[in-house]
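Our next item is subunit A:
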Amino acid sequence: MTGPLTLDMVAGKMKEFGVSEQVRNNRIRITTTPEKVHDTIRTVQAMFGFDRLITISAVDNTMTLELVYHLTGPHRMVVSIAVGLPRELPAIATVSDILPPAAIYERQIHDLFGIMFRGHPGLARIVLNEDWPDNEYPLRKDWKPNPDTFYGGIKGERS
Partner candidate 1 sequence: MPEVVVSIGPHHPALKEPVNFRVIADGEKIVRLELDLSYNHRGVEKAAEQRDFIRVLPLMERVCGICSHSHSTAFAKGIEEIMQLEIPPRAQYIRTIIAELERMHSHLLWLGVAAHLIGFNTLFMWTWRDREAVQDTLEEMSGNRVHYGMNEVGGVRRDLTPEQLNAALARLPALEERVNKYVVMVNEEETMLIRFRGVGRLSKEEALRYGTVGPTARASGIDYDVRKDDPYLAYKDAPWNVVTDTHGDVYGRTRVRVWELQESLRIVRFCLENLPEGPIRVPAPKNAPKGEILSRYEAPRGELAHFIRTNGTDKVERVDIRTPTLANWTSVAMCLVNQNIADIPVIVAAIDPCLSCTSRITLLDNHTKKAGIISFDELVRRYRSRNPEDVQP
Partner candidate 2 sequence: MIDPLYGLLYIFIFPGFLFLFLYALFLAFLDRRIAARMQQRVGPPFFQPFADFIKMLGKEVIDPAGVDRAIFDAAPLVALAAVMTAFLYVPVTGNSPLAFQGDLVVVLYLLSLPTIVLFLLGWLSRNIFSAIGGIRAVTQLFIYEVPFFLALLTPALMAGTWSISEIVVWQQKNLWFIFLQPIGFIVALIGLQAKLERTPFDIPEAETEIVAGPWTELTGRRLAIMDLTIDISLVVGSALVAALFLGGPLIPWTVTPSWLGGVIGFFLFLIKTLAVLLVLSSIKVATGRIRIDQLNDIGWKYIASASIVQVGIVLVMNYLWVYA
């Protein structure tokens, strides 16, 4: 276990990628842009040893779709890298090439939010059933079940 990271150490190095702020005593949040996510993660990995991806969270805040990558490392700090994506045709480069576990989380987000991850090895269905209709993303705020659409299962058995 190395010594704790301070905000100053991180903020100085990460200036070119976006704004860093201390959220809690051991949480650092970096807001960046979709183009720079890949490089940001590569940089924090190389520079500060953030080697483990906790999760990728996706939020629909009605204006944009937001992705938050949470990473941790041997110093037990958590860095959250946040990006906003447009609601229309959201797409971002995958990070599964540098963080293998991201593949699952990205597929899940693809399923539920419809965010396209460029270069992902296989964005197949993961959480939703195969007969779920295309272009319906249930966790978006504006999604409402359509009574005429068939959402899978056995026809006529939905209550």
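To be clear about the criterion, a contact is a pair of C-beta atoms (placed from the backbone, for glycine too) under 8 Å apart; a residue touches a chain by one contact, two chains touch by 3 or more; residues count from 1.
On the choice of candidates, all candidates are chains of the complex that A comes from, given by their letters.
Just so it is clear, the structure is predicted and the values come from calculations on it, not from any experiment.
Of the candidates listed (1 or 2), only one touches subunit A in this complex, namely 1.
Taken in their complex, subunit A has these residues touching candidate 1: 1, 24, 26-27, 51-55, 57-61, 68, 70, 72, 76, 78, 80, 96-97, 99-101, 103-105, 107-108, 112, 116-129, 138-139.
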